[in-house]
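This part shows chain A:
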Amino acid sequence: MTAAPDAATEGGHDSGPVTAGMQAEQLTTTGVFDVLHPPSGELIDDCVHCGFCLPTCPTYLLEGNETNSPRGRIYLMKMGKAGEVPMDEEFVGNFDACLGCMACVTSCPSGVKYDQLIEAVRPQIERNWERTRADRLFRTMIFSLFPYPARLRPAAFFGTLYQRLGLRRLLAATGLLARLPARLRAMEALLPQLSLSSVVARQPVFTPAVGTSRHRVGLLSGCVQRVFFGDVNAAATRVLAAEGCDVVAPKGQQCCGALSSHAGREEEAIARARRLIDVFEAADVQTVVVNVAGCGSSMKEYAILLRDDPAYAERAAAFSAKVRDVSELLAEIGPVATRHPIPAKVAYHDACHLAHAQGIRAQPRAVLRGIPQLSVLDIPEAEICCGSAGIYNLVQPEPAERLGRRKVEQIVTTLPDAVVTSNAGCLLQIRRYLDAGVPLFHPIQLVDASIRGVDPISSSRAVATSSAPTASIPT
Partner candidate 1 sequence: MEDRGTVTVLTPTDQPGPAPETPTHLSPPTAGAALADQLRAQLAPDRIITDLTRLRTYECDGITGYRVVPALVALPESTDEVALVVAACARAGVPYVARGAGTGLSGGALPVADGVVISLARMRRVLDVDLVNQRMTVEPGVTNSDITKAVAAHDLYFAPDPSSQTVCTIGGNIAENSGGAHCMKYGFTTNHVHAMTLVLPDASVVTVGGDGAEQVGPDLRGAVIGSEGTLAIATSVTVRLLRKPEAVRTLVADFASAEAAGEAVSGIIAAGIIPAAVEMLDALAIEACEAAVHAGYSLDTAAALVVELDGPTAECDEGFARVEEICLEAGATHLRFAADPDERMLIWKGRKAAFAAMGRISPDYFVQDGVIPRTRLGEVLARMQVMADDAGLRVANVFHAGDGNLHPLVLYDAAVPGESERGEHLSTAIAELCVEMGGSITGEHGVGTDKACSMPKMFSEDDLAVMKRLRAAFDPDGISNPGKIFPTPRLCGERPGPYRVHPLEAAGLIERM
Partner candidate 2 sequence: MTESLTQPRPETAGTGVVRPTTVAEAAQVLSGSTGSVLFRGGATQLDWAGRVPDPDLVVDTTDLSGVLTHNPGDMTASVRAGTTLIALQDQLAGAGQWLALDPPTASAGATVGGLLATGDSGPSRLRYGGIRDLVIGVTIVLADGTVARSGGHVIKNVAGYDLAKLVHGSLGSLALVAEVVVRLHPLPERSVTFTGDADAAQATAAALALAASPLEPAAVEWASAADAGRLLVRVDGTEASVDAAGRSLTELLAGLGVTLTALSAPDATSAWQAHAAAVVGSDDETVVRVAGLPSDLADLAGSAQDAARVADLRVVVVSSAALGMHTVRLSGGSPTGHAQALTQLRGRALERGASVLLRRRSPELDGLVEALGPPPSSADLLRRIKAEFDPTGRCAPGRFSPWF
């Protein structure tokens, strides 16, 4: 009385419906997966096929297609593992389409660890599936650009010039923009309008606590973040210092590997993880603070990523245990610096990698509510991803755009003065579809402003008609 694939995996009795292409010999193997950590049968079996995860899955929301749902994906893992379906275009396409937003992890009453399952499947696909040349090139391009601040900075600089010089408008007017391939167009459109100060900002290696030091923290300065959102790192550093933390931003830190790991580029991710652990061990900090949700969730999973590496397994676990989102840390240590009022209503958008992957929902709201006269609004359909999801909006531009528009439609129903979210990707994605008059912030930017006694929201309102950049993510 068991689902056939189950029986098949365990070499048990009767198999499922006999279908073309299904090979009996495969039934005792790991099917379409290789033996290197295929998705765990036990984790797969935790799924009771109840469907409770369907309504929170963004791809199911878009497609209304069982395959493109968490339940469908888990089912396919099971089928794949039993060798009942081939690793074909449909199979791969279905997992590529997954945003990795982990909304399904939150909504599952059975506690299915889809995060671990999908992270097991992605490297399998990278190893065992031949992507088309164009796909390969594009992915390589992303991974040779985004994780490298040094490369990204000039690119962004030129990007900024390109924007400033009105080249974008020119391209659009000549219709050339429309002729760029969809994925490049997506990249082009995502480019935030940067303030040059943010692009050239450099992070000091050590910032001492204001007053007596009560904590020594290491700050992940990030890759994409460091370039596009230098302002956020600066704000985080000021706030942490004001709250009594010595802040170390170790030199030599690079990308944490989140993008690679979410895309199944495991080798790359592992190398980056090892390197980051080395760097922070040397910095000798109590806590590693991250202000990008995606990076934080990845770093909290180093323990799993490096479980097979005898030299790193233990160190990785110790490292992961020290990682905190900046709002998480602030909520933990409590405020000491005085906050000044910011009279405004802000809509708080839960970044998937914070809310679903790390279960952090209350802390950022609490930190924001610590600002006098600031009210925090919840957005309808909060559990649905905005479509950013790592490199998703680059490799799957069309669904990403539909999700982005849908998210913004929900955001505007709350009539906010500003929108706040804790992830670089979400900021970029939402900025793209949100009315330019509504500023976007990372929560830490508002805390910083509040401590410094400036009100970025009404000042941005005041200048909304002019194009001058503001302290916020420049609009």
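In the analysis below, contacts are C-beta pairs under 8 Å (C-beta built on N, C-alpha and C of every residue); 3 or more make two chains touch, one makes a residue touch a chain; residues count from 1.
Candidates were picked such that all candidates are chains of the complex that A comes from, given by their letters.
Values in this document were obtained by computation on a predicted structure and should not be read as measured data.
> Need the partner of chain A in this complex, chosen from 1 or 2. Which is it?
Answer for chain A: candidate 1.
> Can you list the chain A residues touching candidate 1 in their complex?
Listed in rising order, the residues of chain A that touch candidate 1 are 1-6, 10, 14, 16-21, 44-52, 54-55, 60, 64-67, 71-72, 74-76, 78-79, 84-86, 88, 90-91, 94, 107-111.
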